[in-house]
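All protein chains of the complex are present and in place, except for one that has been dropped.
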Amino acid sequence: MSDPAVQTPTIPGSPRGGLFSRVIGDKMALTSIIVFVLVLLSALLAPLLTSWDPSRADLDDVLAPAFGEHILGADGSGRDVLARLLYGGRMSLLGAFIALAVALLVGIPTGLIAGYYQKWFDSISSWSANLIMSMPGLIIVLAVISIIGPRMLSVMAVFGILLSPGVFRLTRNGVQSVRKELYIDAAKVSGVGDISIIARHVLGVVKAPLVIQAAMMAGIAIVLQAGLEFLGVGDSSTTSWGQMLNEAFLNIYVAPLMLIWPGVMIGITVGALAIFGTALRDAVQGTQSLPRARKTGSQEVLPAAIEVVDGALRDRDRRGTLLSVEGLRVGYPRADGDTSIVVDGVDLHINRGEVHGVVGESGSGKSQTAFSIMGLLPTGGRVLSGKIEFDGTEFDAGSAKFLTSIRGNRIGYIPQEPMSNLDPTFTLGSQLVEPMRRHLSLSRAAAKTRALELLDRVGIADPRRTFDAYPHEVSGGMAQRVLIAGAVSCDPELLIADEPTTALDVTVQAEVLDLLRSLQQERSMGVMLVTHNFGVVADLCDRVTVMQNGRVVEHGTVGDIFDAPQHPYTQMLLDSTLEGTPPRAPLATEDAR
Amino acid sequence: MIRFFLNRLISGVVLVFVVATLTFMLMSLSGGNPARNILGEGATEEQVAAKAAELGLNLPIFERYWNWLTSALTGDFGSSWFTNEPVMSSLANKFPVTLSIVIVAILVTALIATVLGVTAAVRRGWIDRFVQVFAVIGFALPNFWVALVLVTIFAVTLRLLPATGFTPFDTDPSKWALGLVLPVAALVTGTIASTAQQVRGATIDILERDFVRTLRSRGISKQSLLFKHVLRNAASPALTVLSLQFVGLLGGAVIIEKVFALPGIGSLAVNATTQGDLPQILGLVVVMVVLVVIVNLLIDLATGWLNPKARVA
Partner (left out) sequence: MTAPLLNISDVVVDFPMKGFLTKPFRALKGVSLDIAPGETVGLVGESGSGKTTLGRAVLGLAPVTGGSIEFDGVDITHVSTRDRRALSRDIQVVFQDPYSSLNPAMTIGQILEEPLRVAGVGKAAARERIRELLAQVKLPEDSIDRLPRNFSGGQRQRIAIARALALRPRLIVCDEPVSALDLSTQARVLDLMIGIQEDTGVSYLFVSHDLSVVRHISHRVAVMYHGEIVEYGDCAQVTETPVHPYTRKLLMAAPVPNPTEQAARRHERERVLALDDAS
């Protein structure tokens, strides 16, 4: 065997993106951080920015208008508004900081321990967290004030405890999801201690969501503190934004404009935190609005596909053609604006009653071709060009209209993974019945009868019980049979099966392949069978198309492909199968060599 | 299903019990001199002592707790130390006001947020951006500030809607409704914003799922796909958000009532807590927690009915 690895290209690397670099890279996040820092600085540097004393009440200046001696005017007691804004920021930011610090200090360690070790600590702490989250926070805070007096900073510490369940839950869930990952098992096998595992592996994953949540909580804390001060339960001698709003309220009929300044400050500060949070969340999860794709795409040049000439066979095919695809091109827009081509000029044709295998490895574009034929590409996928002919009707590969009318009743689809392809909130029966009622105009009772017959036909032992069951109540093999029943329920002419047995055990696979064969023969359906397994191709298919990197490299009858493969890639694939390779001799004989 | 319901019910009862007990203990053990607070600075020592005895403050704490608990279970929460009005009756007068605001607010939120969130998720484009921007604004501006601005514009300047006061539903339904417009509008800006975002996120997530593609391959109608399948799957996280919003709304309503001078529990709560009026505080806390428990129970039931997998949890 030739030296494989060094030639295989790796995917071009994106910059080593830690959390920090992702934040700096994102314009929104960066702007919001700058805004927040400016607010913070204005509060800290208040004495430098204004010479007025925020508590100095000057009766001559009561409700003085803006742009006079007082830049932003004076309030109902003659105090300078700008000074109160700047100094007030200190209170608001400090209080929020304390609440946040307490929430994190309480929530993170408890979340880590509860998530990692579980058992009794988890039960107790989860229950306590639920308890705290169910309590109306404001009332509790008010009650706390009545106990300890209007000491706002202590109150904010208590509020931090009220916020901690959110942090606890986030951390705990993060830990639990990571615990199941195999690299944690690998670390354990290497003898890495629990604390190291938590510190190195778990925290790294939980970092980003925690930062986002912290930003949101800081915002909530600022607003709550302002609310408390607005109610008048805070310390009236200290300056804060909430106090200013309270005073503005008292003068609402006389000087309503005084509402604006503290509101704007709160809005900007909390807004900056919120924007930072959402920008970061989008960067981490990728739920932004999608970018628009640019026209051209780039693609490396591959050796040309070798046409296997069918000759007379071809002419005969054309008369009985069920599906014909010509020049199909499919692409996905990349973040940088270019398009990544996944299907690059594919031709395919399937005759009536023929089982046609589409074989390739991962990245060959075989599944994308299948999705395009049904008009069901995943989000972001676009058909760039191509023509499809289905049973005599020709249409553009990208047009949705015709495809929508034939899905379900003339084309059936069998997916790969049984469990994730069933709606968990509806019974299996109702999911079978709904399409039949729509396409075949059956009454509910007639559809149910037909569904039960189908379930029996596909080999389900107790059709009635399965009809009323939910997806999570049946096994993978049963679920796949139900999906097959659904695919053939409206008597389609073409069946598109996307790796229908890959997720199943080998003995179940054999049974399902038998089922597909008998269904196909019974109903004379054309089948497009997408697979990577040549054994399956040998078992079921009449003709085969081999794909690599989005292109067709070879196609022909199943006999031709197996006996005399023409393209080097096909030859390589067939050589790679392990069926028929000699078994290894026992150890003693090897040593004796 | 029954087991699930009972489970939640028992948790709820335990919750009420624990919260009440904690509140009682914390407040009673915190020192201070309620008797003096009630009578004021000018009272003499004997008067204070007499008042303390009258309120039962000399008794050991567990006895006081037991007394309170036994009468509370019969519905008698005692009387306010400061106003002498029976706690239950003052709550019965004021709670409906707050409740009507909160319930209308949550219903309005549920409706508008669902429409906005689903549309944003399905259509993307400008409405998607709008929802995201709106979410930030709604989060950043305190709802009582929005209330103040609304009052200034609609009530003071334009004089279209009443600035203060509350008309009970039975007296005049249309006036009742008008009186609710501004308070509810102020409250829901924040909740619609964040709920819409959650709904949008949940819907996007579900639209990406495999079973949606399989359903589409069966050829079911777009409406059925969206309103029957997608919504049912998105309901669970949406309802969870709503239950959290409800708890927040209760707090928010308290503050809003000050702006609109509504005779709800807001002023009751502020006074009781600043004065240390224990029976009143306890009554308030218990009723609030019971309310939260009921709402959470209803939401849990709805979630369990919509999502069979959740019933097992």
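As written, the chains take the letters A and B, and residue 1 is the first residue of each chain.
Following the convention adopted for this analysis, a contact is a pair of C-beta atoms (placed from the backbone, for glycine too) under 8 Å apart; a residue touches a chain by one contact, two chains touch by 3 or more.
Note that the structure is a prediction, hence the values are computed from the model and not measured.
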Touching partners, among the displayed chains, of the absent chain: A
Can you work out which residue in A:70, A:201 or A:349 touches the chain that's missing from view? A:201
Where chain A meets the left-out chain, the residues are 1, 3-6, 8, 10-14, 16, 181-183, 185-194, 196, 200-201, 204-205, 361-362, 505-510, 513, 532-539, 558-559, 562, 572-574, 576-581, 583-587, 590-591
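Definition applied: only the chains that are shown with their structure count from here on.
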Distance between the centres, which are taken as Cα means, of chain B and chain A, whole angstrom: 32
Chain B-facing residues of chain A, complex: 130-131, 133-140, 142-143, 145-148, 216, 219, 223, 226-227, 230-233, 245, 248-249, 252-253, 256, 259, 262-263, 266-271, 273-275, 278, 287, 289-290, 371, 374, 376, 378-379, 404, 406-409, 411-413, 415, 417, 420-426, 431, 434-435, 438-439, 470, 472, 483, 486-487, 490
Across the complex, what residues on chain B touch chain A? 11, 15, 18-19, 23, 26-27, 30, 32, 124-125, 128-129, 132, 135-137, 139-142, 144-145, 148-149, 151-152, 156, 201, 204, 207-211, 213-221, 224, 229, 232-233, 244, 247-248, 250-252, 254-255, 258-259, 269-270, 272-276, 281, 284-285, 288-289, 292-293, 296, 306-309
